[in-house]
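A single structure is presented below for examination.
Removed: one protein chain of the complex. Kept in place: all other protein chains.
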Amino acid sequence: MGIDRREFIRIAGLSTLLGLSGKGAFELLRPGQVEAAMEQAPGALEGKRWAMVVNMQKLDDATASKCAEACHRVHNVPDFHSPKDPKDALDPAVINRYEIKWLWAEHFHNAFPGEEQEMPEKIKTLPFLLLCNHCNNPPCVRVCPTKATFRRDDGIVMMDMHRCIGCRFCMAGCPYSARSFNWRDPRPFVKDVFPGYPTREIGVVEKCTFCAERLAQGLMPACVEASRGALVFGDLLDEKSKVRETLKKYFTIRRKTHLGTNPQVYYIV
Amino acid sequence: MLEKALVGTKRYYGLLAILAGIFALGFLFYLKQLQFGLGITGMGRDVSWGFYIAQFTYLVGVAASAVMVVLPYYLHNYKAFGRVTILGEFLAVAAVSMCVTFVLVDMGRPDRVFNVFKYPTPNSVMFWDIIVLNGYLLLNILIGWNVLECERHSVPPPKWLKPFIYLSIPWAVSIHTVTAFLYAGLPGRGYWLTAIMAPRFLSSAFAAGPALLTLLCLIVRKFTKFDPGKEQIQTLGKIVTYAILINVFFFFCEIFTVFYSQIPDHMLHFQYLFAGIGGKARLVPFMWFSIVGMIVAALLLVNPGFRQNETTLAALCGLVIVTTWLDKGLGLMTGGFVPNPLEKVTEYWPTIPEAIITLGVWAMGFLILTVLYKVAVSIKEELRA
Partner (left out) sequence: MADNNYKNEFGFFAERPKVEKKFYDRNKVIAGLVIFLALVTLPLWPNLGKTIPAPQRQLDTPVIQKMAEKDRQCLMPTEWMRANHMQMLVDWRDTVVRSQEQGAPSVREFVTPDGRRYLASLTNTCMDCHSNKVQFCDQCHNYAAVVPNCWGCHLETGKKLAEAK
């Protein structure tokens, strides 16, 4: 047909490139955003630096469980211990791997590893509530390649499930083991679906978001409401907030401060 | 030149068929993984990176090692390597293809991979990793293909190629440094938080890559009419020797820093790998085999008698490949994640689907390698005929 192989491949390649870049140009140049306003909901809580104080003097096992349950319930966090269909039951080792937890309790030597010292027996078995610390200098945000996790201006380290590519770099970067990944479809393990919040799909990372969606509607985080005063939440940069008062009154410790992450969850022991 | 890959002996077709079959099997299991989720692997909340990323790390090293044949030839005019640079470059192409594939296979949402390009994040090392990896792939394809084609027509390579060749040398070092930086910058992972991570990666790479290249050269000599050359293989052997010596030295540096400073956070990971914690000691035999094997390989390779005998050289190169793979492919990931930041031990072991998908990707890489090597070797055979 008068054309040699090299010529043919060249033309084919160029046509493909033109076709693809045509589509790409269309995507880039097409009409943009919707012409209508989005505004804040009335009564939305605003803060400059949200923080939480966990008062271990007021926290016992039962309350700690209630806080974790409240959080997991309003965010449709799957419980791999209890599937909707008994046929989906899993091996304990597998449950340990798939587990998703936004808020949970650990003993002192796990919550503050490396702090080996003599202390009252009681403290060794207290249920320290662990969650994402919403660090001021978050390593997870530093490593995310798509800014799917990002630090908001009010200090909350937010999670955008729509953008997450599931690379799990943030999970490797978090020094507090605060993040969980959806290793499989969570819906068979969400018994009571809470309609006010979505579930997640396979392949994205999730974690505590300081109930940003509740703050935007004037509500306190779910765990704080369930804690009967053991959890204090507020704006650290507001002189009159409960958090500031509590921190002025009590000495607190934080997890792994020597790493420079500047965590914003304080523990009164 | 690809027409050279379409004709060959029955053995060649047989090899392609076997590799394609393994790749197809791996692909089928990957479809299962896409449907079920990454939960079919052995990874979990505590060990969130496993076999796939470990292979990626190991293969980035192998890919970077192409620089070990390019540098002496193009920068220092070591004419003998003129025969094997193409083999090194094509090995790099195959290795980087495997790297990129392993990253894709490990992603939770591969359908969203273009988010990395839509929302570039220069502060993320992973963003740079993807750029340098793809760049290196393109560089090696460009350089390898052009040099081979010019050689086929007995003309010198075009002048515009030289800057790309010079660029590929620091670029090779950069791909592995950036990959090391993925690990070395994470504050919560004591096993990885060491300045020596990038140098260790490079030394291990420059041992494993040339070792693999040595084996490939011996295979090429045995099964084709092209002989890469005794001197070339000996030089590669010397590179492996020094690299593995430095790798062992770096390992002892790590041991000293960690155990002399007695910081629990750093010691625990080595304890888990080499002694086990609380009875959980799955990796202990592998890690000991790895380090003892590396030392044995280093000491034997230093001896010119062992190095000059090509049979023992091949065996020692095989030992180097296996031990560096155990160190980087198995020990690095698990050691970093175990114990977890709460000092709990969750062991990791790849599942069968995970292993099959991994084998499938390796088969894909070796398929690419076979095809490219067939082209290169056929052209060299043709020239020497």
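Quick notes
So that you can tell them apart, the chains are marked A and B in the order they are listed, and the count of residues begins at 1 in each.
By our rule, a residue touches a chain if its C-beta (ideal position, glycine included) is under 8 Å from a C-beta of that chain, and two chains touch if they have at least 3 such contacts.
Keep in mind that what you see is a predicted model, and the values were worked out from it rather than measured.
For the options A:T63, A:S177 or A:T199, the residue in contact with the chain missing from this view is A:T199.
From the options A:A212, A:L237 or A:V269, the residue with contact to the unseen chain in the full assembly is A:A212. Across A:D160, A:E225 or A:E245, the residue that sits in touch with the chain not pictured is A:D160.
Residue positions on subunit A in contact with the hidden chain: 1-2, 4, 6-7, 33-34, 36-41, 44, 46, 147, 150, 152-154, 156, 158, 160-162, 193, 195-196, 198-201, 212-213, 215-217, in rising order.
One rule holds for everything that comes next: only the chains that are shown with their structure count from here on.
Averaged C-alpha coordinates give centres for subunit A and subunit B that are 34 Å from one another. Those residues of subunit B that touch subunit A in the complex are listed here as 36-39, 42-46, 48-49, 103, 106-110, 112-113, 115-116, 118-119, 121, 123-127, 130, 182-183, 185-189, 264-265, 336-337, 340-344, 346.
Those residues of subunit A lying in contact with subunit B across their complex are 94, 96-101, 106, 109-111, 113-114, 130, 139, 142-148, 163-169, 171-177, 180-185, 202-205, 256, 259-261.
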